[in-house]
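Every protein chain except one is present and positioned as in the full complex.
Take a look at chain A:
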Amino acid sequence: MDRFILGRYINGDSLVHKLDARDKLIISMYFIVIIFLANNWQTYSLLLVVVLGCVGLSRINLGFFLKGVSAMIWLIIFTVLLQVFFTSGGTVYWHWGILTLTHYGIVRGVYVFCRFVLIIFMSTLLTLTTSPLEISDGLESLMKPLKYVKVPVYEIALMLSIALRFVPTLMDETQKIMNAQRSRGVNFGQGKLIDQIKAVIPLLIPLFVSAINRAEDLAIAMEARGYHGGEGRSKYRQQIWHLQDTLALGLFAIVTVALLFLRTW
């Protein structure tokens, strides 16, 4: 789990940390949309500058983001190679069977690589600077309109925040049970496929049992503290939309206009 940077939160008080979670959610989703507007080197370098600017503002070590990329490096390499070798058009540099290396192919490959890296940087930035609780609060408030079509928004948000809260706990638990079974002679990830699958049982059953016990305890503890459901509850964590949130949105509006201006139609 050491390499698992995506989904981790680093406490800080930079400008990016202080932005409203709703704002950051909207921006990162919006960013994934506008990245498809980029189709030449000017637009990609503009986006790169914007993203690196955001990363710089967050005052988080660039190493974290590179780790996020390195976790997905095989997927990226695979896609880039597909693009590079199966795109036709432009000057042909090299040819072998169905594989062709063309000018267009190389350019497309580089673009796809940039797209991946930018998206990963942006979503890593979101999770690194926003605590899981803020994210689930933000999602709840963004999903509010869905209430009118009878979607149980509050319940979904509650489940989400409980789930997020218990991810590290369950990870610890998994590690603990794995160690315990290892000392009883189980070899995880070794031997034939069928043995490997069998080795999962002594891990999964205790994990499920403990999750069910945990759920029961939590439900009782919640009821004992007067929880009756979402109706008529007030909120402890208030989300306040500041001027800087609007400005951040404005920045991305400007970026969109610039992209539309710079892209080749």
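Just so it is clear, contacts are C-beta pairs under 8 Å (C-beta built on N, C-alpha and C of every residue); 3 or more make two chains touch, one makes a residue touch a chain; residues count from 1.
The rule is short, and it goes like this: contacts and distances are computed from a predicted model.
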Candidate names "Na(+)/H(+) antiporter subunit F", "Thioredoxin", "Pyruvate dehydrogenase E1 component beta subunit" or "Energy-coupling factor transporter ATP-binding protein EcfA2"; UniProt protein name, chain not shown: "Energy-coupling factor transporter ATP-binding protein EcfA2"
Full-complex contact with the absent chain, from A:Ala163, A:Ile201, A:Ala219 or A:Ala253: A:Ile201
Residue, one of A:Asn11, A:Gln190 or A:Thr264, that touches the chain absent here: A:Gln190
Where the unshown chain meets chain A, residue by residue: 2, 61, 63-64, 67, 173, 176-177, 179-187, 190, 201-202, 205-206, 209-210
